[in-house]
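Removed: one protein chain of the complex. Kept in place: all other protein chains.
== chain A ==
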Amino acid sequence: MILTGVFLAVIGLGLVGWFAARARARLLYTGRGSMHSMPNYHGWHMALWIIVPALIAWAAWSAIMPGLVDSVVMADPAAASLPPDAMHRDAIMAEARTLAANPNAPVFNAEAQTIAEPLRAAQTRYGLIGALIIAIVAFAGGAFGFTRIRPDFRARTHVERAVLGLLLLASLMAILTTFGIVASLLFEAGMFFKDVSPIAFLTGTHWSPGNAIGTDIDDNFGAVPLFWGTIYIGAIIAMIVAIPLGLMSAIFLTQYASHRVRRWVKPILEILAGIPTVVYGYFAALTVAPIIRDFGATLGMANPSTESALAAGLVMGVMIIPFVSSMADDALAAVPRSMSDGSLALGATRSETIKKVLLPAALPGIVAGVMLAISRAIGETMIVVMAAGAAARLSANPFASMTTVTYQIVQMLTGDQEFNSPKTLSAFALGLVLFIVTLVLNIIALRVVKKFREAYD
């Protein structure tokens, strides 16, 4: 509570420092060329000296204060009645914290009432100590900044260096995120592979984590059916829909359509890519799946299921159309005009030129686009969650319900909340596999696209 106020106070103090230093620098200003930096830069310099050290102190204190408060409360006589087991005690402490913030909050453990009072006292005491430390740091920083305001002081250089530091920090966020993803996936998947052998996981063909207890644990975590379902839905069915439709629409829009038609149709086609996947999922479950089930029934399937690989793959394919189309568009546009002109001049028709000259020349770009499309399709979650089903089976029947890697990740993490069971950890192992596969697909595709562009430049 107190610390939030301190944070705002530090920002306010920085603002005051900004005005003070600017005013002071203005007094020193006697005419053109009398100062190295403009008064505003002196203001920023001082504000930085107030805010940056004080916020570092603030962050440090926010990190250590809860530990200090807890140890004081535990030493308090009122805490003697607490149960010794750590988990129960943490629950009571959490409730006491809520109580300390809001005395009218409902509680389940009576002990929380007794320690809420010492807890609040300790919080106030350490909050005030922290506020004092932070205030000293802020004022010391401010005083130092203020004494440096002199006509020949290069405030702008200092401020600009700080700005550059900030820019660098922001761009390092990307590396940090990548590192965070890799580290958390590897860590949690590592815990999973302590229980289940990676070979059984990658080559086993039986997936039923619900039954995994005791010694046969390896036999129930075979992920091959999930990999098959993912490939079948994302890389086969969806691509059978998306590649011809996407490629043909790109060809029509770039080669045949008039400029006006292209200007209108292309953005409308792009709407397909902007519709949220949960909407596609609902559409697949509500409209497409029953049609496919009935179709399966007329084909003579014995009780076809509502959830089918075909429904999910079909809708996913439609979602990917604009993506394939715009990748093919780029690839076709990169082919030099002289090549198709040469073919047309020899008397080939447009379609012959497209089939014999343009498409072969643009093939690397199109293949890379398809790879990116596949990487997007296999990572797609909501459509398969809502339309593909939960049955892990190795089957090539498109009317059968089939499960995918993403479906199982959702399934494993939204059921029970017991975090360290192999069942929940398996989601991270699946995530790791998904991450590696999409990463490899993306890197290869981006490289092919780059090479391909260079070839015609």
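The rule is simple: contacts are C-beta pairs under 8 Å (C-beta built on N, C-alpha and C of every residue); 3 or more make two chains touch, one makes a residue touch a chain; residues count from 1.
In this text, contacts and distances are computed from a predicted model.
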Q) Can you pick, from "Phosphate transport system permease protein PstA", "Anti-sigma-K factor rskA", "Methionine biosynthesis protein MetW" or "ATP-binding protein", the UniProt protein name of the chain not displayed? A) "Phosphate transport system permease protein PstA"
Q.
Touching the hidden chain in the complete assembly: which of A:Glu95, A:Glu111 or A:Glu188 does that?
A. A:Glu188
Q | Among A:Arg22, A:Arg120 or A:Arg376, residue touching the chain not depicted | A | A:Arg376
Q.
With the missing chain put back, one of A:Ala23, A:Met173 or A:Ala455 would touch it. Which one?
A. A:Met173
Q: Among A:Phe7, A:Phe139, A:Phe295 or A:Phe435, choose the residue that contacts the chain missing from this document, as touch is defined above.
A: A:Phe435
Q | Residue among A:Leu245, A:Met301 or A:Val367 touching the omitted chain | A | A:Leu245
Q) Residue-wise, where is chain A in contact with the chain that is not depicted? A) 156, 160, 163-164, 166-175, 177-178, 180-181, 184-185, 187-188, 244-249, 251-253, 255-256, 265, 267-269, 271-272, 274-283, 285-287, 318, 321-322, 349-352, 354-355, 372, 375-376, 378-382, 385-386, 406, 409-410, 413-414, 419, 427-428, 431, 434-435, 438-439, 442-443, 446
